[in-house]
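Here the complex is missing a single protein chain, while all its other protein chains stay put.
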């Protein structure tokens, strides 16, 4: 029907440049470099884009518009907690005093910042029921790494050298086994029962003197609360192992229940999930790690301590390996994703005690309502006898079998209806599944719209399966060829040009 | 083919609310108002939206995406100078010290701000060749008002009471005659010749003792430079009238030629055009007014003076009616659109002397190139024998006559090609016209793309006129019913609901 | 060449296509005499980095402590989302929505704004903004005069008779100045504000004055007091004058809306939108709002958006009633206004959506309570008193027993923006400061102000 200007997707920033073109206002005054030895200099400039400022602004503004995001769409991505990212928290973290602070600025010039971190540490202690918190991990996976490395440091310190295994349920997120391996452990899987809980007998069968610890998410990635958690903790502890809590799902129980009370020894939180900091198209995140008394000495550095000066004022300072000789040490050059921590603190301050509780409550209410509506609509639930936590699983194994339409096809078709697809094919143990997490910040009307869309797609699956199989149809591109992408690697403009 | 979520355009913020829903984080602590007399209070709250913060953010984010803008598209709107709005200038005006300044803060707490205004005044003096500048007008039309009111104050001061007319060329912008009337004058039209210049004989025929002044744009809105401007100035001055320069087209000659040298007595500039401040979907603008020696005493207040204190430092202060008793007075409560003035200053600083000149040069180069390419493509130019200034006119009177496809139809069809339409049906004296202004910040490739699109549409006009007549086809809405809008007024949600 | 994308090669190719030897040749229609200007006094251009360094230095100079001045510009909390959204390129860098199909975002925002403003004022219609509160008053007066002249013309009267506008009570003096500048040349005379000893409208003086075409009344008035709007409105109605209300939009969350004043309400309502999510920013850009009755809609200046349908019958928005405007009607237009304050309207719309009725009410109530706390704190000092006893909204006149101008300067020297000395604007209030506390002012702020004032007075 019509011929639009070349779609952004087909034109890279390299395609719109011209030799010698520049964003002139961004050129610094030149500097004399004739004192540098010629043999250390590069022969020719790097092949960077050559565009005007307007070209760059227009190109990236238009590219942004090819994304789905929380600010544009419902985004019920299970296990990812895609909730509203308060603009006020972004503002707080963008205050000049914070943005312009050098990470190695002397403590005397950092008291405002350190006070923020200390307050966040204290808040997270209360929320998790743990003894101490280090904020340095830069994402969930780095928090997991820190936690498991602490477990290892603990056993090492006790010369308990035979413990070579970390147990992980089959439902676990991929970062759990991968983390175990990065810490020099073997990852050993534990079966999950038909009700979504860990199979206690299977656990008993594998736990033992080789067990360094177990990594659990609770509620689990099956979207249900691990009911026998206290019993599991006893089994693992009795065997000399420790319990790691993967806090990715903390949103479900925030302000209601605490991992510390369930018997966990160490945990991480995903501030970019539970504490509403934006995901940024893949990061940054922040994965503070919290420890009980037993593992406290091993927490990664730096973190913040509060002292009192002569005149009774609070003085904050960094705790380093000098203070915590048993610490697993530093995880990054500086102190972690400071800007994300400030956003999380701002969010925590706005929520307060009551607000925290309501997060868990309304995340759970929304999930159970959505689950109920989908049940009524005739979709197949993976764990129909269970309460949903903040998320739940539906499976399209019937559709796959009878119509040859997969969960992925349905996910792509959902995009046409203007909402992002839920997490697909995770956890791996449920075939053709969606893991659906609406979060507490969505309205019931939005949930109803999602139900409506899924019902219509189910009808399409029956009447026009090809329409669904070839979705999406309304986005900047149709279904992409993943196989070609991996076979004929085109990873940069030069090689691809 | 597919069913998207309800388009934003069809759902207002009122439709997505629910009684009692709130953006809770935005609630201030409550205050006791029981001391206010009951009879002055409102009986029930205003019918404002009731939405969550996420709902508001998502709604307005998605609404924004229904706009064309400089950051997204080529926008060759004649007479409007839609060029790149530097993000650095936006940053400068958004500095906390500027944003948080109260307009009536004492001078002692305002020296930084006043220094900025003074520097801008001086810059604009040089650029226009005038004796003094007042920055207070809030847009071009208010600048025009100020200028014509100054002309009137001048005649009044001389008791030259018979002057009741302001002359305006037929090509003039509508604000010119409207301004004359607001100043208590009659607007009298002067014909424009076939070459786009004012018809000197026609001018001589109307000028006389009733002439208070003439309002001219140069280059004119015919897209050509008024070649006999010096002669025109002499004619009007000889008759006792004054010359007003409508600076909307200053971009064409910036850094090349100056209205002050052409004989103008007073002028305004559109900073939101020539000085690249963003148009904001309809404003704010800023229309500083500059005067020659003769009209200087009448400039609107306040504006800024620089003195020197005892120790030789610059001290800035506001000039008010006390300093300028003949001033036409104040045009707004405070001092004008301060934030726009700061943006313009930032832009001027980045351009500098050389940069100013290049604005005029490249705006003119782009326009002449585009005009040449369209001429080659066989489009009809309104003034084919003339140089383009920074803009030029094509006419589709042939297409209208032979195919029944109007300039408006072609404009709408251009939207389908991903670029904004030029100004249509202005100036009124050229039938079925486009006034096309590419500006200096667009690349030649972008201009070529525009030519390509117009050529293809011209082919469509021949082969598929209906396609063009019913355009646009790819936007959130198709052609809107303007007649219904004016006949069945639906101006707000309540009356429309 | 800041912001110009052309390479040397581009320039050459383009000139060749045009058939010109140089760029200067493109200016060959301009008299060479006119091309000899000296731009030498201009500085060299600098990069964004240096520009920002210089501007930041100046901005830092003007940073102050908490602000206790109001007088038409208020330091309210602005939700972070407001400007995050309004600064999006799609809103900020678009033109006036002349091509409706390509501007549905801006158009729908304005339609929603219109809905919100009419809800807030209880008026029928509003335009899409004028420049500011002061010019809005000027345009209101022009509207009223057009309407009353039309009435008179229908009654056979001549157009050119000078027209009187009465000002009932303390109206913002700077608004009056602006309105006078704007209306002066059309044979309109705006009277002096008629203020009684209690700081509110002097109804007797109003009755004693010349017959006005319209009466202006500000609520809350310039001195912060709740005005006798019902009486003034009734008086205007019974004397055949139109009633122009000047209102603070925050106050309207609490106070009776002008559409309900007196028996039939105000005819025209205007004011400044700054309190609705716009930073003080030296007073601009902000926006003026202008609302009226359905019967006067064709007298409204400026842009108006209407909801209509597209060729497929789907709802959409467009500028409407353009026959009032200069680009169509030229000399016969209702006003010369063209560019307005669109982006600020966008910000205000997002602000009002976020606040809702309850948010705005709380803000208003908190402002009132804070100002009461401020007045209590200041008047607890010996020698400081409240000048008027009537109810106020979020501003108050305090009398410090000596000329207030020098005291304000002393406060300024210690970084405090401590209210507006009134002597310049109202000589009889030379010992007075007009003070304001918004919802942002904390107990500590108020204590600091009291302390600074105490020190200034102890000198």
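Miscellaneous remarks
Each chain carries a letter (A, B and C) given by its place in the written order, and its residues are counted from 1.
Everything that follows uses one rule, which is that a contact is a pair of C-beta atoms (placed from the backbone, for glycine too) under 8 Å apart; a residue touches a chain by one contact, two chains touch by 3 or more.
Just so it is clear, the structure is predicted and the values come from calculations on it, not from any experiment.
For the chain that is not shown, the touched chains among those present are A, B, C, taking the whole complex. Here the missing chain is touched by one residue of B:13, B:40, B:54 or B:212, and it is B:54. Taking the complete complex into account, A:103 is the one of A:103, A:209 or A:384 that touches the chain left out. Residue-wise, the contact with the chain that is not shown comes from C:84, picked out of C:84, C:177, C:227 or C:325. Seen from subunit B, the chain kept out of the figure touches residues 18-21, 24-29, 51-55, 57, 61, 86-88, 90-91. Summarising the interface, subunit C meets the missing chain with residues 47-49, 52-53, 77, 79-80, 84, 87-89, 439-440, 442.
Definition applied: only the chains that are shown with their structure count from here on.
The interface with the largest number of contacting C-beta pairs joins chains B-C.
Averaged Cα coordinates give subunit A a centre that lies 47 Å from the centre of subunit B.
The mean-CA centres of subunit A and subunit C are about 46 angstrom from one another, to the nearest whole unit.
Put simply, the C-alpha centre of subunit B and that of subunit C have 20 angstrom between them. Shared interface positions of subunit C, i.e. residues touching 2 or more other chains, are given as 1-6, 10, 47-48, 51, 79, 81, 84, 89-90.
Residue positions 18, 21, 25, 52-55, 57, 61, 86-88 of subunit A each touch two or more of the other chains.
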